[in-house]
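One protein chain omitted, others in place.
And now, chain A:
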Amino acid sequence: MQTIVKMFNTDKWVLPYLRRYKKLLTLVIFLGFMTVFCGTALMFVSGYLISRSAQHPSNILLVYVPIVLTRAFGIGRPVFRYAERLTSHNWVLRLVSDLRKKLYLKVEQRATTIRQEKQTGDILALLADDIQHIENLYLQTIFPVVIGWLLYVVFALFVGYFNWAFGLLMLLLFGIITILLPLVSVALNGARSFKNRQLQHEVYVNLTDGVLGLTDWVIAGRQAEFVEKQTTLMDQQVKIQSKDMQFTWWRDFVLNLIVAGITFVMLYFGESQFGNSYLNVNYIAAFTLAIFPTVDAFQSISAGLTEIPTHQASLERMNRYDDLEVEKPIAANVNREELLAFKEITFTDVSFHYPNQERDVLNQITLPIKRKQTYALLGPSGAGKSTMLQLLLGDLQPTQGQIKVDGHDLNTLTDYRHDLFGVLDQQPYLFNTSIMNNVRLGNLNATDDQVKAAIAAVGLTDLVENLPAGYETVMTEGGQRFSGGERQRFALARILLQDAPIIILDEPTVSLDPITENEVLTTIFTLLADKTIIWVTHHLTGINFADQVYFLDAGQFTMSGTPQDLYAHNQHFKQLLDLDTGVVNS
């Protein structure tokens, strides 16, 4: 309970948006109220109508108004409901557009840190789900609860208009249904639903672990154990869920007992208030029959409020993205043309460690990067290769030492980052849009001919033109319809259009088979011959393309030089290269 209150207090994703599009929101609430109002009023008026008719009024005109009202409310209810559903969706979807933009911008600020985390895509897809949760929070919780409470107040006021004491009693009795029961329900179910969510997560992790290792379970002949290991947790979850359901059943039962009480009170109220007048007795049926549709509307309050814990995790996750402050680096005043014609980038005594960690990921690295040279960077995982690239791109700042472009500190050049650097990594993303648009992302001002020329340069013209939709073919699911080598070529075409002087190759061929790798590397280095290239690679295929080779281990260079020199003079390098070329000893 307290966590929920706290959640709403610190929230920046739901409450601020209630103020936006206020008119539309008021309309949603109004229409929702009218829907439940018409339902109640229909039974009220019908009850009055037939009671009055049973007194054989001398003139049909005496019941004319109730007749018209009955029909009006009868038609009004579905019409209002229809309108309410459309407007509430309209409102929520408008909100979703805003939320998506906001969330995107928040994530964008930390895109580089996200990149380090594993399974980036899945984490991000989870965020998209979170927005869905907020959508449901409005449609299933906030709207029905507000509308229900509104009806509650209006109904009690109406009874109070006839007799204030009974009005108060109704306020109290209906209060049990609309306020007390839902709150008790949230308090009791909240803890269970929290436990359930935890279990759910455990079950998920556990099963994923089992399924990923299924081959091992099968070969080890331990399938039975695999099943048993999964079911223990799952059974626990089933128990909690069925407790949850049983609670709901009995809660609804108690709710209905209260309804029976209300009916009794209402009959008593009717008798004492209207029983002594021949004309007024007709209100007894009216009031009594109105109870049932009213209670129907109240039932969605409990249901809506108990949904809150399921949305809680999403809200919390999204609010975490809010706490982030990004400092804006100082921008240097440099001439763009001069900068792009730089002569040298230098790492001088650069060290780096993550905050709260002692170990240096990079330890006093010095590296001069000369214009139009190719540098190959090798080393085991965790050696510091990626960190070097992130420092170069300005995603991380050195904790010691400096990185300079012709004397300008790299820190001050953030605005020129995309003019300076092009990146081709292991899995460049291909967007769910046409081939043409995908390649054009390299330079939005490129003409169709320029885009086609870039596609031709990477050797994909035949492939693309033979597709039924040609250049307009849509790349679905990250370009799954193309092979790994083809996807790298599309990304390369993008880089060609971007035309930055420095290209960072972050293991672009790691997932390709050796023959495709050979072909892609040849294309890359032929097309990028006049660029400065920093190439992180995991083995030595194509090492001849590099002017300088650097081996990095534990944050320091262990071996460096031209490949030819190293091969001639360094026994270790020779061994590695021989292994790599797979010289078959006969």
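Here is the rule we use: a contact is a pair of C-beta atoms (placed from the backbone, for glycine too) under 8 Å apart; a residue touches a chain by one contact, two chains touch by 3 or more; residues count from 1.
The definition used in the following text is that contacts and distances are computed from a predicted model.
Asker: When one chain of this assembly is omitted, its UniProt record names it as which of these: "ATP-binding/permease protein CydD", "Spore germination protein", "Imidazole glycerol phosphate synthase subunit HisH" or "Nitrile hydratase subunit alpha"?
Answerer: Cross-referencing UniProt, the chain left out corresponds to "ATP-binding/permease protein CydD".
Asker: For the chain that's not shown, point to the residue among A:G47, A:P309, A:G384 or A:G555 touching it.
Answerer: A:G47
Asker: Which of A:V154, A:M234 or A:A554 sits in contact with the chain that's absent?
Answerer: Residue touching the absent chain, from the options given: A:M234.
Asker: Hey, which of A:K12, A:R417 or A:R481 is the one touching the hidden chain?
Answerer: Of all options in A:K12, A:R417 or A:R481, contact with the hidden chain holds for A:R417.
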